[in-house]
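Some chains omitted; the rest stay in position.
By written order: A and B. Residues from 1 in each chain.
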Amino acid sequence: MAAPRAWAVVAGVGPGTGASVARKFAQSYSVALLARKAENYEPVVNEINNGGGQAIGISTDVADENSVKNAFKVLQEHLGQGKLAAAIFNVGGKFVRKGFMELSLEDFESGWEANGRGAFLFSQAALPLLQDAVAASNHPPTLIFTSATAAMKGSARCAAFATGKFAMRALAQSLAREFGPAGIHVNHAIIDGVIDIERTKHYQFDHEDAKIKPEAIADTYWWIHTQPRTCFTNEIDIRPYVEKW
Amino acid sequence: MAAPRAWAVVAGVGPGTGASVARKFAQSYSVALLARKAENYEPVVNEINNGGGQAIGISTDVADENSVKNAFKVLQEHLGQGKLAAAIFNVGGKFVRKGFMELSLEDFESGWEANGRGAFLFSQAALPLLQDAVAASNHPPTLIFTSATAAMKGSARCAAFATGKFAMRALAQSLAREFGPAGIHVNHAIIDGVIDIERTKHYQFDHEDAKIKPEAIADTYWWIHTQPRTCFTNEIDIRPYVEKW
């Protein structure tokens, strides 16, 4: 009898990076896709299931403790004897660009809620499952955080977004140091550039391929996942060849 | 008739750095000391007033929007025609050191509440007053954040504290870039070592002077405040000569 399929969970699935990551991991694993609204994950869930893969979608607000607990309860019911091999936190949160004095407290905390609290709730739910998969997995169970340039530099008028991403980077480092020795691979992926999705179609650049293809990000995440434990990459930057940095 | 005295406001006044900073700035300015409990600021307020300086204390919870608004309303009543020359955010927050899976959401968010939300509320209340002081001040109006090594490195079991301090660093950078050109000096001060206060008296070191004297931090803050606008320091590290780093 075949071993039960391993799973990956991806939080933050819309038409961009999340969908591409889901498709890529669905080539090897069953996938659970989390997004606030079903309309965000449904097209990808259907596409994967119709293509011979296995996918489920769970409506989840990652900044809400009960919602995340519920999502992982549903996931565990599906897991059965299977294991969670990978968890990808791909929640961007609202991007607020405003002068500091124009920020409401709600504006300011939106970065934290998605990238701090959300990343915490997701990690705390996923890590016990990832730990449970260490002995059984082909690749070290992996937790990846999609991050941004704003994790490295606090720009003017970006306080809300940068505080959230800086916090996420701190969390990723802390988890890498605590759970690495237990065999779990934690990675903080700095996406430095515009991602080539529907929403950015109108961004014009002087060069071809100046936007990051979400499929290339997905390939990178999969590759990180396959690194053996003698060779973990804990932080990676990704940018188009013409990006200024 | 003499010009009205300039003011400094210090949030986070206990027996350590906050008190020393208050004493130092009180040599030149009137000072407003913010702490959650009156018992924390009262001894310093009395000491300064008895020594010929001018100090007031305001009970404030920096993580509470109304409390901060109220504190600055009280401060403005005292300011009168005076100007706010310096604002020092010295709130450490609870230091939680726990394995990640032992953290409650409340534990985890305590770092953000003090160092993220608290720093935001304090900055948003202080910056209009600092801007109003640019033309009139001897030294560029200054906003200093007391930070820590945890702003640079997310250690294992320190996720709650590190996320807060990383976020504070992002905020400090963003404010420095937005308000520097307006003549306001924003500084992120990384205190890397044990501060020599009552609470750390029992920490034993192999060398003399292995803890940071809070008076030396206060001297450093005052010196940062006196830098002219052609020569701002936006990030500074402070550590004892024997500290490993």
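Convention: contacts are C-beta pairs under 8 Å (C-beta built on N, C-alpha and C of every residue); 3 or more make two chains touch, one makes a residue touch a chain.
Quick caveat: nothing in here was measured; it's all calculated off a predicted structure.
What's in place is 2 chains of the same protein, and the file's complete complex has 4 copies in all.
Heads up, the rule we're going with is that only the chains that are shown with their structure count from here on.
Note: Cα superposition of chain A onto chain B, rotation of 180 degrees, nearest 5. Chain geometry summary: the mean Cα position of chain A and that of chain B are 35 Å apart. Residue ranges on chain B touching chain A, taken from their complex, read 65, 99-101, 103, 105, 108-109, 112, 116-117, 120-121, 123-124, 127-128, 150, 153-159, 162-175, 177-179.
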